[in-house]
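Notes follow the structure.
With one protein chain withheld, the remaining protein chains of the complex are depicted in position.
Let's turn to chain A:
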């Protein structure tokens, strides 16, 4: 019956919301500070951010070998 499935569906929604309401949350200022710290800590090791020099770049354009 549609009424029983409505009630079952609503019960599920309410249960899910109760669960979500109980989650422990952190302030955005704290979370943002942590995100920023992660970025800055790893910035040196980010090749797309800092750029790689041609010598260590495995994708560099290949030089043609010539036999001497």
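In this text, contacts are C-beta pairs under 8 Å (C-beta built on N, C-alpha and C of every residue); 3 or more make two chains touch, one makes a residue touch a chain; residues count from 1.
Criterion: contacts and distances are computed from a predicted model.
Novice: Out of "AP complex subunit sigma", "Serine palmitoyltransferase small subunit B", "Guanine nucleotide-binding protein subunit beta-5b-like" or "Pleckstrin homology domain-containing family J member 1", which one is the UniProt protein name for the chain not included here?
Specialist: Per the UniProt record, that chain is "Guanine nucleotide-binding protein subunit beta-5b-like".
Novice: Give me the chain A residues in contact with the hidden chain, please.
Specialist: 1-4, 6-7, 10-11, 13-14, 16-21, 23, 25-36, 38-43, 45-55, 57-61
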